[in-house]
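Only a single protein chain was left out; the remaining protein chains are all shown in position.
Letters A and B mark the chains in the order given here, with residues in each chain numbered from 1 onward.
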Amino acid sequence: MILETRNLGIRFGGVVALEGLDLQIEKEEILGVIGPNGAGKTTLLNLITGIYPPTLGQILFKGKKIEGLAPHKIAALGISRTFQNIRLIPALSVLENVMLGRALHVKESPLDSVLLHSRVKAERSKWISFAEEILESVGLGGEMDIEAISLPYGKQRTVEIARAIATGAEILLLDEPGAGMSKQEKETLVTFIGNLRKGMKRTIVLIEHDVKMVLNVVDRVVVLDFGVKIADEAPEAIKLNPKVIEAYLGAEAT
Amino acid sequence: MRLLSSIKITPWLGKHSWLLLILWLILPILLRNRSYWMHILIMLAVYVLLTQSLNLVLGLAGQLQLGHAACFGIGAYVAGLLMVDRGFSFWSTLPLAFLGAALVGILMGLPSLRVGGDYLGVVTLGFGEIVRLLLTNLMSITRGPMGLLNIPGPSIGGFVFTSKIPYFYLATALALFTWFVMQRIMNSKVGLQLMAVRTDEQCAQVLGVNKGFVKLFAFCVSAAFAGLGGAFYASYFSFISPDSFLFIDSLIVLLMVIVGGKGNLIGCAIGACILGIAPELFRFLGDYRMLIYGLLLTTMVIYKPVGIWGLDKRKFNTIRKMG
Partner (left out) sequence: MLLIYQQLLNGLVVGIGYALVGLGFSMIFGVMRVINFAHGNVYMVGAFAGLTAAKYCGGNFYVAIVTGMVVGALLGLILERLVFRPVRHMETFAGLLTSTGALFALGIIGLLIWGALPKSYDVHVPNISWEVGNVTIYYMQVFMMVVGVLVMLALWWIVSKTSIGIAIRASAHSTTIAQLMGVNVNRVTQFTLAISSALAGLAGVLLSTYYGLISVSVGFNAGIKAFIAAVIGGVGSIFGSLIGGILLGLIEGIASGYVSSGYRDAISFFILILVLMVRPVGLFGQAATQKM
């Protein structure tokens, strides 16, 4: 089990965003997290990545408690994420954005940056190649040197995922990666996610609104509604789960 | 603004910027060493140094630092006092001014860990004012409002700096040194991380950036180089007082960075030169200059926030060519 939450809960003032969440995620699993708007899906990601501490409960990564740790420490441990609204850094190129993902593992102190001696140059070469390889593998090899935010939306999404991969994280939390994509782009994305697991041996947690898309690629689905887990089953079973159907009011679950 | 970018000469200039440098270096000869113009050139070099250093914290890290003049002033006082009271040579005060200002920079940067945006601006302003008030009131150390007199000039071997020419080359060297270091920092691991923090702190953190360390770094190094400039200033003017380093001076450097181009070293230098020359060219305007500065600041921020030569002109992947 690579990631586990025990009785995880958080409240903002009077609003209970998550309550009593018990979650177990296995290594190299693809877990889907679905639920109506406001169900607490993004909040869950925010808690795991340390953006705010939970009010209750624990989060364990590879057996170690991580709740309350600073986000950059959690990232260093091997958890990475993408955001619902794509957050690429403007004024940086595609390559530089992906390099940013890898930066935390690069041994380059500011003094090194100024002196630029041969060890640092070698480290830099490795850093740049690393990012280039990732970009080649996601099919963006020809667009590395242009400004990241000038790419079309679907490709920006890919860059963001590439950046998350570059952090070397074992577990990738993808927050609605399919948002705003066409049917074709979603199919490509689904294949890509499958490859991430098989080829790169990552664990993936996928938050999505497009339930059909999710059911195609995941091993298991967790359904949240009003901050509470209402189902935790295989995709086929989820489709027939009355509680899930009710939560969605029959809109997309069928 | 549109005119500047459509002038085809600018890409040519970029590739042949060494020509500009040569031109700059022979300007004293071209201007026949006239004291008035030499002084302006020296001040321009100092302003370039100040904008390059402010850019690190303002343009790259995106933190509003309104107390930059205080860092400059600390460097000046450290150097000046060491030279006058302890007989240090100018060169030996340089690293100490650097470190002293760096320390002040870290102190100024601490609030940035808790607050940001506009709030931080006024806090740094407050810090700057406190520094100035301390300099004014700790008379036993600093001589107070009367200032510090007779600060000696630098000397190399037996050669003592008397005319403005050696000061000109020294100022140029310091400005170039600052530019060199900043250029390397901008295109490095910490440089990318600073840009991430500037854009989106949360996102930066999630990518493993220790935002506290990175912000303090920016404040510290920015202040340190300002301190270096301050040491030069003390020696060049031979006289400093707390009133040499006012909030208005912080604002002028800020204006230079904003007008020239936040986040872009070339832009900052352009801003420094334009706004450094302007007071001389528009001397006849007297106090109206403040009005112009005010209107210029407001107008630039509203209509061309990126500056004359800002981040939109940034060359991607310079880091590749360096590494």
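Going forward, a residue touches a chain if its C-beta (ideal position, glycine included) is under 8 Å from a C-beta of that chain, and two chains touch if they have at least 3 such contacts.
Please read these numbers as outputs of a predicted model, since none were measured by experiment.
Enquirer: Which displayed chains does the hidden chain touch?
Expert: B
Enquirer: Out of B:Ile22, B:Ile141, B:Leu281 or B:Val301, which touches the unshown chain?
Expert: Residue touching the absent chain, from the options given: B:Val301.
Enquirer: Sort through B:Phe127, B:Phe232 or B:Phe245 and give me the one touching the missing partner chain.
Expert: B:Phe127
Enquirer: Tell me which stretches of chain B touch the chain missing from the display.
Expert: Counting over the whole complex, chain B touches the hidden chain at residues 62, 64, 110-111, 114-119, 121-123, 125-127, 129-130, 133-134, 136-137, 201, 251, 254, 258, 287-288, 290-291, 293-299, 301-302, 305.
Convention: only the chains that are shown with their structure count from here on.
Enquirer: Under the stated contact criterion, what part of chain B meets chain A in this complex?
Expert: Touch list, chain B to chain A: 181, 184-185, 187-193, 195-196, 199-200, 202-203, 205-211, 217, 221, 263, 311-312, 314, 316-317, 319-320, 322-323.
Enquirer: For chain A, which residues count as touching chain B in their complex?
Expert: 49-51, 70-72, 75-76, 80-81, 83, 87, 89-93, 95-96, 99-101, 103-104, 106, 108, 110, 112-114, 116, 120-121, 124-125, 127-128, 144-147, 163, 167
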